[in-house]
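Below are the structure tokens for one structure; questions will follow.
Complex shown without one protein chain; remaining protein chains in place.
Naming follows writing order (A and B), and every chain is counted from residue 1.
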Amino acid sequence: MKYSAFTLAYEALRGHADWKPAWREPEPKAEYDVVIVGGGGHGLATAYYLAKEHGLSNVAVVEKGWIGSGNAGRNTTIIRSNYLLPANTQFYEWSMKLWEGLERDLNYNVMVSQRGVLNLCHSDAQRDAFARRGNAMRLNGVDAQLLDHSEVRAMLPFLDYDNARFPIRGGLLQRRGGTARHDAVVWGYARAADRRGIDIIQNCEVTGLTIRNGRISGVETARGPIRAGKVGLAVAGNSSRLAAMAGLRLPIESHVIQAFVTEGVKPVVDCVLTFGAGHFYISQSDKGGLVFGGDLDGYNSYAQRGNLPTVEDIVEGGVALWPGLGRLRVLRHWGGIIDMSMDGSPIIDRTPIDGLYLNAGWCYGGFKATPASGWCFAHLIARDEPHPLHAAFRLDRFAAGMVIDEKGQGAQPNLH
Amino acid sequence: MTQAPASSASEKRSFQPYRLPDGGLIDRSRPFRFRFDRQSYTGFAGDTLASALVANGVRVVGRSFKYHRPRGIFTAGSEEPNALVELRQTNRREPNTCATTAELFDGLVATSQNRWPSLGFDAMAINGRLSPLFPAGFYYKTFMWPSSFWEKFYEPAIRRSAGLGRAAPGDDPDEYEKAFAHCDVLVIGSGPAGLMAAVTAARSGARVILAEDDFRLGGRLLAERMVLDGRDAASWVALIEAELESMPDVRIMRRTSIFGVYDHGQYGAVERVGDHLPEPPAHQPRQRFWKIVAKRAVLAAGASERPIAFAGNDRPGVMLAGAVRTYLNRFAAAPAMRLVVFTNNDDGWRTAADAINAGLPVEAVVDSRPDVRELPAAARSGTIRVFRGAQIVQAKGVRTLRAVEVIDAEGRATSIACDSLAVSGGWNPALHLTCHLGGKPQWRDDIAALVPKTAPPGMAIVGAANGAMTLADCLRTGADAGVRAAVDCGFTAKTIALPRAGDDSVAVTALWLVQGKGKAFVDFQNDVTAADIALAVQEGFRSAEHLKRYTTLGMATDQGKIGGVTGLAILSELVERSICEVGTTTYRPPYTPVSLGVLAGHHRGKDFRPTRLSPSHQWALERSAVMVETGAWLRAQYYPQPGESDWLETVSREVRTVRSAVGVCDVSTLGRIDVQGADAGVFLDRVYTNAFSSLPVGKARYGLMLREDGFVMDDGTTSRLAANHYFMTTTTANAAKIMQHLEYCAQVLWSDLDVQMVSVSEQWVQFSIAGPRSRETLRKLVDTQYDLSNEAFPHLAARPVTIMGGLNALLFRLSFSGELAYELAVPARYGDAVIRGVMAAGEAFGITPYGTEALGVMRIEKGHVSTNEINGQTTAHDLGAHRMLSTRKDFIGRIMAERPALRAPHRPVFVGFKPVDRAARLNAGAHFLPLGAAATAENDQGYMTSVAFSPTLGHWIGLGLLQRGPQRFGERVRAYDPVRGGDVEVEVCDPIFVDPERVRLNG
Partner (left out) sequence: MRIICPYCGERGNEEFSYLGDASLLRPDPAGAGAMHAFADYVYLRDNPRGSHREFWYHAAGCRSWLIVTRNTSTHDITRVEFACDVAAARMASFEDEG
């Protein structure tokens, strides 16, 4: 049933008796053309675009738990394309464009809210670096505005301007950036993919990859083997473990990043805000909770929890930036396991195994990439050749030196 | 207390109509006045805001999130879903504060929230009437057309109506602090189990911390009429408390919530130091954040009662049965005049008994179990109607409960008029802390509850938190765990006799949902009903996580403490799977919400991060220096003089003075590392791209370091002070990072080398003394036995000297400015004296102090790279420093620097830029485009890294990275800067703008 205000009103009169499951729960078939491993946003989006853009619907998405139970449901819901390096700028801008039409594309309100993303700067050098990035964005057709101190102050009068350890000098604003409702993205893609015939198979952990003569032929799962001509891995956080099943080592470490939400309050901030003198970013959800995060804990981890030093560091940044936060309360904090790549940029590429494709290395920025990641990965899998939008996200770029290192931190994942 | 409350409008509310005439743990000699929604009331010391409101007969205290239904006080603890208020005013306003845990103080002001215009009449209550339009997840299905309306109209409307209370309008005026505590045994909770654990562990000699959320020890014992060792519970608690207080190794932390369990025995706790007072006392924080490291922990957090879902179960006047007892027994406040009890367990009967004991009429007890074994005496005496095997299908009333509809075992309906309903659906162990490190709970059928399956390392779980629901079991498990914890910490156990206590039956038969017409709430605050759960399941949201996220069940401020388990149980019945199979959501820290202020502690404002000051800081302030934040440092940016109109005039004057006479600049922020050992030279050869083992003693050399990935990491000068002794400088930004890197190289990569290093950044203060008259200046400063002539002390000389009559110093002839220049390092404690000495020595030569701006201008004029160019993305080739890559030795980064992409000919390379229109200003961050080319990414050829106005040349100059830059001198390109509205034509040139022949340097 199509979702609309009309159907909602109609169903309200009928006691909501007709709503059907948003997606089926099919038994896995013995064979598919394509199996996507990972029922997060990226995997489901890949499946959706395989069907929509490439006419491939004999596709299964296999998920070890429930769809969206990994990072898709743990992130801070920010969408933006305010990158410096052209490979990233162009890719994330394509993602922004897909976000902008996603509700109608999926017939699902994923609550894309383009309320602006503002990065604050606190020194002349940082402002110049932001100018460099803002200009790069403009050259790539992305909106960017460099605000000075007074423009920031007019926009966000409640920040600490007069007693700050690191005074706010200005900021880089992308007005088209903002947030989207993370769970809705998962459910919207799942529903739309399901309606195009794709099988979403939950509670089906992949335990092995079947490879013969250097070519993939299927996956072993907790619910039995599934044959497939092509297999795409979209399991950020666990990419190394899955790749190891194919004998591959990746330029990736798994790290934990924490996120926080406060109790709900009436609207206090209407953009996404990042502090430039500490690791802290914040936005307010439609329910009123302030959603925030900051730096990684910094050590390899597969445990979905963080530790106190990082909690303190992040909150200190928040209260330093915005002293009025002090009396609000953290309701919940949690951790997600992310693929930190060696240059801080993602990988969407073929692997040395024929028919095995890799979508990985999303660091802390995978959510905003969801539409473009799925769109590009679908293209790669369907055509067996990269689309120009993600051609730079190669697996061999490290050996060749074609790193995409936004922050210039080098091969140390916890610094990106 | 049997008459109805007086209702005269003129009557001042100084008396408390629902206060019982005696009893309770309140201090009737200390009345406190307080206001709620502008109405003035009186309570007593020992009250919570909620108990005082109960005593005053206030029924409606809040509105729900979505339907804005009037709500009353539902619990007596931190799990309260309804009675959330804005506590205090203006910048001390705390939204969403539980009235049930807020201690009453004289002058307290609280305001209801999430209602407009008033609590009594809330316009948004229309949502309740329209509720068929707002089922679970309705917003995913609509608001999509037209698409521009989402941000403009729908979302702002949703955001305005959502949220709960209002945040404080300004900066938080209170202080916070952080503290560490270490102990053998941390006991969490001071109910019967916790007290026994603490006292047994302490008697065995263990260092014990007993943390209690409440302001009084005792836990449930405060709320129940129980007898231990023949004493009433409160006096037994007082006895144990006195013993614990007398023991030196016991720290009792009241008003302290253990909110999280972290790895390796670390616990996060918040002590509410001043929240029970109008304002924190002078010199005291509002709250204190404790990081407690405990060898063992005993979790005795008790359990919280859960409701039963039935139509209208949220009406003001419906309250958890245990909370009714708390208000009666602990606070001597009557939540009811005519009480009905609805229970599925024996515990509910206690409420009836306690109400009767307090003199309140109990209209009926409705027990869903057909086979209730024993009834309290009062029920047996026949004054109470008892319904066995019956259910309440509806509670009626809007702003207060008026009646309940009972369907008895035979299916007959009875309506019972009442003003209060005590509900008990059983108890949920407070197991949250056991899950913070990944533990999962398990289901126990006999108590129809989730209990911990595993405990975090070092934690024992006792009492009701572990499903031990009788008092005797709580005491026993607590004592056992206290002994075990002490023994685990190496103490000899001292066993103690357990207090004699009752072993009352706690039998429960699960009842989650009573089918009926009307909204049956599961998560009260978020207005999640049983029908919402059913719809979610119908739409395929069948796992606990999906259900939570789709309906928002368990996402309110109580984090599912009220409705979480009930929701899971309803889900499991709908999908016909066990609760274990549908799974539970993960309990995350904090256990109860924690203020951001306390987590930040004092790290805010100027104290956000430490400030490093050079020893010349005070002197610089005396010179009216303008300071600038440079990483952790505050540095003098420039030194304005009277009559100078702006920074540019000052900086230009400083530059001209240095280039024509002499200037002094504090460069102490550079990292300094002392490297010693027989292999120090070999070691430096490996970490620098160029050679240092060949450096003669008494000389300095500029060095470049790469990361192992081949990109430039840092630069600086290193001097050889003796055969086995080098003195390294790093950039300010990378000082700590380089130290760590060198230690890595020495300890991990080449532990066979004889080399040691130590950071001496703090030990030395360093001044750059630059300009044609710097030698003359230094001549007056350096003791006379040292020859400073160009021959004796040439460019790059580096030697120990004495100055000012015997003060040890290091003198380097180094130049960042391109002038004849020196750097003078002296022990940090002499920094102030030496800067004054330098100024005195240079006075005759017209010396000026100069700051970071002039320093930057002169380095740009000389084409030296700095942090703007060494940004982690550039190679030695990019920076024109490829001649520094030795081909005769290995060094860190050598191999990877040879990767094809790092040597690609299209990489932008370091060059200089001049505006074609010499009056034009340049901006760093501009990108370079060929003249006439479109502003597109394809035409992007590089960017400007640094700019300055050169007083020497009289126009702006820039440094930057440009594709094939060195081959394009004289060519014009666009410096494109749309974010600042700039588009300047520039000429590509050599990056050395001043004195390329290095005449001044060697002068």
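The rule we apply is simple: contacts are C-beta pairs under 8 Å (C-beta built on N, C-alpha and C of every residue); 3 or more make two chains touch, one makes a residue touch a chain.
All values derive from a computational prediction rather than experimental measurement.
> Looking at the full complex, which residue from B:413, B:792 or B:895 touches the chain that isn't shown here?
B:895
> Please pick, from B:265, B:425 or B:441, the residue that touches the omitted chain in the full complex.
Considering all chains, including the one not shown, the answer is B:265.
> Check each of B:148, B:492, B:747 or B:785 against the chain that is not shown and name the one that touches it.
B:747
> Tell me where the left-out chain touches chain A, residue by residue.
Contact residues on chain A toward the absent chain are 238, 240-241, 244, 249-254, 298-303, 307, 309, 342, 398-399, 411-414.
> Kindly note down the residues of chain B that lie in touch with the hidden chain.
Within chain B, the residues touching the omitted chain are 262-266, 291, 293, 438, 457, 708-709, 736, 739-740, 743-744, 747-749, 751-752, 890, 894-896, 898-899.
Note that only the chains that are shown with their structure count from here on.
> What's the distance between the Cα centroids of chain A and chain B, rounded to whole Å?
So the centre of chain A lies 23 Å away from the centre of chain B.
> Write out the stretch or stretches of chain B touching chain A in their complex.
65, 91-96, 132-133, 135, 138-145, 147, 150-151, 155-156, 158-160, 162-172, 174, 176, 178, 260, 262-263, 266, 268, 291, 436-438, 535, 538-541, 543, 545-546, 549-550, 552, 555, 557, 559, 586, 588-590, 593-597, 599-601, 603-609, 611, 628-630, 707-711, 713, 867-868, 871-873, 896, 899-902, 923-927, 935-937, 939-940, 943, 976-980
> Which of the residues in chain A end up touching chain B in this complex?
Answer in residue numbers: 3-5, 7-9, 12-13, 15-16, 19-23, 25, 65-66, 68-69, 73, 86, 89-90, 101, 103-104, 107-115, 122-123, 125, 127-136, 138-140, 144-146, 158, 160, 163-167, 172, 181, 183-184, 187-188, 202, 262-268, 277-278, 284, 286-288, 303-305, 307-308, 311-312, 315-320, 323-334, 397, 399-403, 405, 407-411.
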